[in-house]
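With one protein chain held back, the other chains of the complex are shown just where they sit.
Our next item is subunit A:
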Amino acid sequence: MLSTTMSRAVNSPELINGDSIFHRLSFTSAILIFLVLIGIIISLIDGGWQALTEFGPGFVFRNVWDTVNSDFGAAAAIYGTLVSSLIAIVIAIPVGLGTAIFLAELAPGWISRPVSMAIELLAAVPSIIYGMWGLFVFAPWFSEGFQFWALENLVDLPLIGPWFDGPPIGIGLLTAGIILSFMILPIITALTRDALKTIPNVVREAAYGVGATPYEVITRVLLPSIKNAAVGAGILGLGRALGETMAVAFVIGGASRIETSLFMPASSISSTIAQQFNEATNEMHISALISLGLVLFVLTFIVMGAARLLLKKKS
């Protein structure tokens, strides 16, 4: 296919012309994206310069966010971002994978089609809706349905006990993580389901042919062959979780501190920016918020890079 178009392109002058235009056009688009990226980095550094020079590289590690005395550090926001995203991933990957396996391998068509559609619709719900729903519907339910129970039964457990020692108000780091997991579930499910569907039926038939049970076919044959796709889906989900703003802002509680308890209010980088930027008047405050943006940029870059590296090693 490729070779025929190429030879035709060589033979006919008009097509050469069209090709070179197309080449230039796509090249410009690619460069444009690159330039925009560089532009964003430069403007973030420029806007955050005041805070970055004032607090130095320590900005990232300082656990203080005092708008009254203009003393800023990103540690609490970074912590909140990472932990809420981690919770989301820990919940969404097994659930997403399970859903995908069910839809692609086990469910009859009349179930899998409407369920698939429902999951895709979930991806189309705007994040503010998740935020409102999280605050007004999920949080009260979570408070009464889980947190009171956890306070009585889980707090005394070794190691994980302190995670559940906090006010049972329905919001906080854990709630944010759970809401995030709903939001990244569709992308993880859809990608792994599609990956499962690309496995030729011959593979399944061969496995069943040697006497494997459905469980063995799924865990020994199908899952290993979609490992990369599953990790890739996880990375995309993580990317969304790290940067998610409005839904988190509604349910995380907006407290710039680091606590062991997952029930305590916390803050993430993006929610801090969204909630404080509008009313920030102090120049150092604005600069610190822009620096936070830069930190999120770098953080996402590092996480994505690490995940990509992991993917490379595995394949």
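Just so it is clear, a residue touches a chain if its C-beta (ideal position, glycine included) is under 8 Å from a C-beta of that chain, and two chains touch if they have at least 3 such contacts; residues count from 1.
FYI, contacts and distances are computed from a predicted model.
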item	value
Chain not present in the shown complex, as UniProt names it (candidates "Phosphate-binding protein PstS", "Cytochrome c biogenesis protein ResB", "Co-chaperone protein HscB homolog" or "ABC transporter permease subunit")	"Phosphate-binding protein PstS"
Candidate in contact with the missing chain, chosen from A:Ile171, A:Ala233 or A:Leu299	A:Ile171
Selected from A:Asp46, A:Asp66 or A:Glu152 as touching the chain missing from the view	A:Asp66
In subunit A, positions touching the absent partner	64-69, 131, 135-136, 140, 143, 167, 169-171, 249-250, 252-257, 265, 267, 274-282, 286
